[in-house]
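Quick one: structure below, then a few questions.
Note that one protein chain of the assembly has been removed; the remaining protein chains are unaltered in position.
To keep things simple, chains are lettered A and B as they appear, and every chain counts its residues starting from 1.
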Amino acid sequence: MIEIAYVVLGLAAVLFAGRAIAGPSLSDRVIGIDGVIVSGMSIIIVNAMDTGRGAFLPAAVVLALVSFVGTSVVARFIEGRGE
Amino acid sequence: MRTAAVVVVLAAIWVLLWGSASVANIVTGVLVGTALVMLVPGLRGTKQPLVIRPIAIARLLGHFLVDLIRSNIVLTREIIAPRSRIHTAIVGVELPGCSDELLTAITNLLALAPGTMPVEMSVDPVVLYVHVLHLEDVEEVRREVRRLTDLAYAAFAPAERNPS
Partner (left out) sequence: MIGQAITLIGAVLVLLGAVGVLRFPDPLARMHALTKASTVGVGLVAIGSAFVLPTANDITSAIGAALLQFLTLPISASLLARVTYHARGIPSRVDAVDELADRSPPRP
């Protein structure tokens, strides 16, 4: 069943990246990148379940913080530029 | 809550991030918590005792969990449906007399609740504008937001008058 989770999450990452590439505005792209980061966090956790080695799990914590800070900074940037 | 409780919470977060509750981690956590409370001006606790109302918090959590499940069901139906029924709107809800912390908590809860996303907030008078995905009835949205405010107020606020 873990392999199905891998495939599902990989597909989700690709779809989010599609929105990041195609989105007409900057907000769409940052939503797409945020989604890629969420998919990445989930894949890290699933990989820890699969191999039994949790060496990469602190990276998931860091990814959550990075996505929050990054999205907020881009929001400030859009506010300043108005577009 | 009091300053000692703030230090305990910070030390607990530190120990949680380090993973194991060894003596070194706990001591370092208390040191880091104390340093943060001394350095960051807004982190000092108030003199009010910590009031825990387990029933009110349990009701809020129950409402929140039901909201989470409902929002995912609604969203799933919307995503799978071949023709989208999206009918967006922005509704303003007046919440007189809410404190800043209560507004923050309500904004976060509304972002996870079904169909609503807080967009803007005005401070004077206190109005919260939410963006709705399926608009059926404007007053229904206002009632829902006020019910959430009541639950959050009953769970967290010290003994004052009810804002709504």
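Throughout what follows, contacts are C-beta pairs under 8 Å (C-beta built on N, C-alpha and C of every residue); 3 or more make two chains touch, one makes a residue touch a chain.
Bear in mind the structure is a predicted one, so any value in this text is a computation, not a measurement.
Undergrad: Hey, which of B:9, B:66 or B:90 is the one touching the hidden chain?
TA: Checking each option in B:9, B:66 or B:90, the one touching the absent chain turns out to be B:90.
Undergrad: Which parts of chain A are in contact with the chain that was left out?
TA: Chain A touches the chain not shown through residues 1-2, 4-5, 8-9, 11-13, 15-16, 18-19, 23, 25-28, 30-32, 34-35, 38-39, 41-42, 45-46, 48-49, 52, 54, 57-58, 60-61, 63-65, 67-68, 71-72, 74-76, 78-83.
Undergrad: What chain B residues would touch the chain not displayed?
TA: Residues 16-17, 19-20, 68, 71-72, 75-76, 78-79, 84, 86-92, 107-108, 111-112, 114-115, 117-120, 122, 129, 131, 133, 135, 138 of chain B touch the chain absent from view.
Methods note: only the chains that are shown with their structure count from here on.
Undergrad: Could you work out how far the Cα centre of chain A sits from that of chain B, in whole Å?
TA: The answer is 23 Å.
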